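Scroll down for the structure; my scribbles are underneath it.
This part shows chain A:
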Amino acid sequence: MSEKFEPTIIGFTCNWCSYRAADLAGTARVKYPPNVRLVRLMCSGRMDPTFVMKALAGGADGVMITGCHPGECHYIDQNYKALRRFLLLRRTLAGLGIEPGRVKLVWASAAEGVHLAAEITKLVEEIRALGPLDWPTWNGHEEHQPEPALEVTA
Partner candidate 1 sequence: MNEYILYPGCSMEGSAKAYNDSLMAIKDTLGIGLHEVEDWNCCGATEYLSINLIPAYSLIARNLAIASKQANSTRTVVAPCSACYLNLSKADYYMDERPTLGQKVNEALAAGGLHYEPGSLEIRHLLEVLVYDVGLDTIKSKVVRPLTGLRVAPYLGCMVPRPDYYNRWSDHEHPTELDEVLKALGAEVIDFPLKTTCCGGHMTQIGPETAYELIRRLVSSADNYQADIMTTVCPMCQMNLDAYQAETNRHFGTHYQMPIVFFTQLMGLAFGMDAKELGFGLEVVSAKKALERIGVELPETQAPKKKVEGLPMPQRRLKKTATPQQEVEA
Partner candidate 2 sequence: MSAEEKTPNKKPEKIGVYVCHCGSNIAGIVDVENVAKWAGEELAHKGVVIARDYKFMCSSLGQELIEKDIKEFGLDGVVVAACSPHLHEKTFRTATEKAGLNPYMCELVSIREQVSWVHTDKVAATEKSKAILSGGVHRVLYDEPLQEMKVPINPNTLVVGGGIAGIQAALEIANAGFHVYLVEREPSIGGHMAQFDKTFPTLDCSACILTPRMVEAGTHPNITLLTWSEVESVSGYVGNFNATIRKKARYVNEDLCTGCAVCIEKCPKKIIDDIYEAGLGYRKVVYTPFAQAVPKYPVIDRENCTYFQKGTCKACEKFCPTDAIDFNQEDELFNIEIGNIILATGYDLFDARKVTNYGYGRLANVFNSLEFERLSNAAGPTNGNIVLRDGKTTPKTVGIIHCVGSRDRNFNNYCSTICCMQSLKFAHLVKERTGAEVYEFYIDMRTAAKSYDEFYQRVLEEGTLMVRGKVAEVTDAARQPHEEGKLIIQVEDTFAGKQRRIPVDMVILSNGMEPRSDAKETAKKFGISCSADSWFIEKHPKLDPVSTMTEGVMIAGCASGPKDIPTSVAQGAAAAARVLDKILQKEVALEPIRATVDEIKCSGCRICNNLCPFNAISFIDDLAVTRINPALCQGCGTCVAACPAGAISGTGFSNEQILAQIDGLLMVA
Partner candidate 3 sequence: MPDSNALKQGAGLRQQEDLTLLHEVSVATAGVSRLEMCIQCGSCGGSCPSAADMDHTPRMLFAMLRAGIRDDVLRSNTPWICVSCYHCVVRCPQNVHIADVMYTLKGMAIKAKQYKDSTAPDFSKSFVDMVESFGRSFELGLATRHYLTHYPLRLPGMAGMGLGMLTKKRMHLVPSRIKDMEQLTAILDKAKTLELTE
């Protein structure tokens, strides 16, 4: 049998719940596959769909977006905004011919280390089943360029 495909997954976490859930998974020594690399945001509401596109375009095979459970957002209700963006994003991806299943939204409170680890394990399997994402590469896109300053004449 050929070597197992090891997907690379970028995970966006909320500073208050899911990042802490990841911390808790660590403290509790819960094991999960090493395919996910986390980015800490202050809130899932900060999740700009561009980040997901950037990750997929940059070589990730999947993206996990995590936030506080509905009703438990540390910023009142911004995770609902993340949910809306997520739903929109999946449609956009589908439109681009990318399996929407490559992007997953997971709610995890700061107490749910085991849950987060289980979700990561599941997602890795799901992405593995989908196979590598061959995003067309465009040269000159290797590194993020800050947006050019606007030239404004008074």
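In this section, a residue touches a chain if its C-beta (ideal position, glycine included) is under 8 Å from a C-beta of that chain, and two chains touch if they have at least 3 such contacts; residues count from 1.
Selection criteria: all candidates are chains of the complex that A comes from, given by their letters.
No experiment lies behind these values; they were computed from the predicted model shown.
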(request) Pick out the one candidate among 1, 2 or 3 that is in contact with chain A within this complex. (result) 2
(request) Would you mind writing out the residues of chain A in touch with candidate 2 in their complex? (result) 6, 8, 10, 16, 19-20, 22-23, 25-27, 29-34, 37-43, 45-51, 54-55, 58-60, 69-78, 81, 85, 117, 142-144, 146-147, 149-152
